[in-house]
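Handing you this structure, nothing more for now.
The complex appears here minus one protein chain, its other protein chains still in place.
As written, the chains take the letters A and B, and residue 1 is the first residue of each chain.
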Amino acid sequence: MENLIQCPNCHEEINKEILFNNLEVCPNCNYHFRLKLDERIKLICDSDSFVEIDEKLESSNPLKLEGYSEKLKKHKDKSNLNDAVVCGKANINKQEAYLCLMSFDFMGGSMGAIVGEKITKIMIDGALNNIPVVIFSASGGARMQEGIFSLMQMAKTSAAVALMNKCKVPLFIVLTHPTTGGVTASFAMLGDVILSEPGALIGFAGPRVIQGTIGEKLPDGFQTAEFQKDHGFVDAIIERKDLKKTLSFLLKTHKVS
Amino acid sequence: MIKKVLIANRGEIAVRVVRALRAMSIKSVCVYSTADKDGLWNKLADECICIGSEKACDSYLNINNIISAAIHSHCDAIHPGVGFLSESAEFVDIVEKSGLIFIGPNKETINLLGNKIEARILAQKAGLDVTPGSFKEVESVAELKTLAHELGYPIILKASLGGGGKGMRVITNDGDLETNFNIAREEANKFFANPSIHVEKFLTHPRHIEIQLLSDGKNVLFLGERDCSVQKNHQKLIEESPSNVVNQKLRNKLKIASTNLFKLLNYQGAGTIEFLLEDDNCYFMEVNARVQVEHPVSEFVSSIDIIKEMVKISGKANSKVMNENPILRNHSMEVRINALSCGKITKFNPPLGPSVRVDTHIYTGYNVSPYYDSMLAKIIVYTNNRQESIKTLLSCLTELEIEGIQTNKDIIIKILKNKKFVSGKFDTSLYKEMEKDLKWKI
Partner (left out) sequence: MSKIELQEMKEKLARVEKFAKKRTPWECVKLSRNKDRPGVEDYIKLICDDFMPLCGDRLFGDDRAMLGGIGLIDNRPVTIIGNRKGSNLKENIDVNYGMSHPEGYRKALRLAKQAERFNRPIISFIDTPGAYPGLGSEQRGIGEAIATNLKEFATLSVPIISFIIGEGGSGGALGIGVGDKLYLLENAVYSVITPEGFASILMHDSSKAEEAATIMKMTAQDLLEMEIIHGIIKEDKDGAHIDPSFSAQEIKKTINKDLNSLTKKNPDSLVRYRLKKIRSIGASKEQHAWSEPLLKVLQKIY
C-alpha cells in the first residue's frame, strides 16, 4: 500500500500521515524513525530562526580516490546536501544556539574532512562568541574514502571541544540512531550533557565485528541508548516530542558567563 | 443475477457499498482484519468474516483468504472498493476463475490501463490530448537527453507500471539527467517490479481534472468532471464538480473523447479518466479502473448512484439509468477529514442538514488504528454554486466534532478560507504553498 510504511522494529505497517504527525515515531512501538534534517530543524528551532552556515563546503577528494567524486555527486543529487552535516545558528525557545545536524542519508553520515571541518568551525565559533553548541549525531563512522584525513577529524573535533571547555561554553550532544565508530570516539561522547533518542544504536565497533570477535550472539539491547545509559555514558534518554523543551531547559541552565 | 456480494475492503467505502447493496435487496458480506473487529461495516453487513491479521498483506491484500471467504459465504460477486486489490489484474483473474463476478472491468482492461505507456497510446487514439512525451520506454541516457531537448525542461520521469506518486522524478537540466535516469529505473524496479520508465513534459502549475464515466458495453454515461487540485503529496483533500476552469466547450470535447476511449476499451463498470489542465491544454494522465473515493461529488451533480449502477452493470441487470446521459446540475464539493493521530474517538458528532452528506465509518468509541488509510470521513455538500458550497462546508466544519484524536479539520478550514482557493485561481501547488505556514505541533 502506498500510504503505509513498515516499522523496522515492530514490523507493523503504519499510515504515513499518522506517523508524520507523531513526529515520525511509530505509534505502535515507539520506534523513532530517522528524521529528515528539515523536519529536525522544524522540531527543534523556533520558526524561521535557522540560518545555515557554510552550506557550500564540499569534499576535495584528498586521496584522489577513483569513483569517490562520482559517489559524492550521486549523494548530493539525491539528498540535496553538500555533505553529511548541516550547520547553522538558530533560536530554541528564544535562546540562541549553534546547531549541527548530521545526516545518515548522506554516505551513512560518515565523517570526512568536510564534516570534521564544519563541526570544528562551529565549536570554535561557539567558544569565541559564547554561544552554546548543540550537535545531533548520526554516523556510521569515519569516511574511509578520505583515509587518514578522516581519522584526523576525530582529533580535530575533540580538540575543539577542549577549547569550548576552556571557554566554559556548553556543548550538548543528542545521539540519534545510529551513532558509531569515529564519531562516537570523538565529539559525540564529549558533550557536557549527552542526550539520546530511545532505541538509538550507539557504540564504537560495529555489532557484526563484535559478534565476530566474541563468537556468540550479542546480548539483547546491546549498544542501544538504554544500554549506554545503564553503563553510564548517556545522561538522559529523551522522547522526540520532549527534545525541544529539554534542550531549552539545558540552554537556560547553562548560561555562559 | 447478483444476490450476495462480498466487499473486499474496509472503512468508509465498505460502509458505502453495504448501504447500496441493502437498498438493492442484495445480501452483503464484509471482511475485517483483527484490528478492525469493531468496524462499522461489519455491524451493518449481513455477515462478516475475519480474514487475517492487521497487516494488509495478511488480510485485505490476501487474495486466498478473500476468495475463500466469498466462496464459503456463497457470494456471487466481489466488490473491491478502492485501493487494495481494486486494480489488481491478478485478483480479477482469480475471482473469475473461482466462478465469482468481479464488480469492475475485466483483467485485460486493468492490465492495459496499468501500463501507462499503453494507456497513453490508446488515449491518443481515442482523440485525447496527452502530455507531450515518449510513447515507449526510455532505455538510455542519450535517448533521454534527446527527448529532454525536444520537450524542453522541466521533464518528469515516470515508472511505466507505476502510480500513486511513486517512482517519479522531475529533472530541470542536463546535468541531472544521468543520476535521475538511474534512480528512476531503480525505484521503478523496487516498487513495481519493472524498471521501465517513460518521460513526459512536467507541468508546473496544473489543475487536476478528472472525468467520471459509467459504461456497460453498450452505452457510456458522462457524469461530469471533478476538480481535485487541492492535494497533499498526491493525496486529494478537496474535490468539486463542476470545475470553474472547465467551460462548456472543453467539457464537450472531453466528453466526446472520453466516451470514445471507454468505447474502444469496451469498458465495463465505473471508471475515471484523470487529466492535467494547464494553460487551456487538457492532457490525459491515466485511467483509474475503479470507483474513486470522491465519487459522491459526481453522484450529487448527476443524481446517479454510482455504486448501484456498478453492481447492475456487472450483474448484467437492466438499468434505465444507463439509457441516457444525465443532466448535470448545480455544484458539489467534498472535503476529506483525516486522522493525524490514532486512538479512541471519544466524541463524534457529524454535521447534518438538507444539503449535507457524510460518508464515514467512525462512531463515538471507535478506535482509529495506524495501520491503514487515515481517512475518517468525507463531508460532501450539494448547493447552487461554488461559493455556497464553500460556505456550507465551513458551516459543517464548525458543527463537526471529533474528539480523542487529532484531525486535519483546521487545515481544511484554512484551505476553504484561502484567498486563492476561494477565488478559484489555484492549482496543485496550493497545499505546498500553504504548508510553509503550517506549523508542526509539538
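Descriptive notes on the structure:
Everything that follows uses one rule, which is that contacts are C-beta pairs under 8 Å (C-beta built on N, C-alpha and C of every residue); 3 or more make two chains touch, one makes a residue touch a chain.
Everything numeric in this text was worked out from a predicted model, so none of it was measured.
One chain is not depicted; across the entire complex it touches A.
Within the whole complex, the absent chain has one touching residue among A:C7, A:A142, A:L195 or A:L250, and that is A:A142.
Touch with the chain that is not drawn comes from one residue among A:C10, A:V51, A:V209 or A:A236, which is A:V209.
Within the complete assembly, residues 60, 62-63, 65, 113, 117, 120-121, 124-125, 127-128, 142, 144-152, 154-156, 158-159, 161-163, 165-167, 181-182, 184-190, 203-206, 209-210, 213-214, 218-219, 222-223, 227-228, 231-233 of chain A touch the chain that is not shown.
The rule we apply is simple: only the chains that are shown with their structure count from here on.
Contacts from chain B toward chain A in the complex involve residues 54-56, 61, 83-84, 164-166, 176, 179-180, 183, 235, 338-342, 370-374, 406, 439-442. Residues of chain A touching chain B in their complex: 1-4, 11-15, 17-19, 21-23, 26-28, 39, 42-43, 47, 73-74, 77-78, 241, 244-245.
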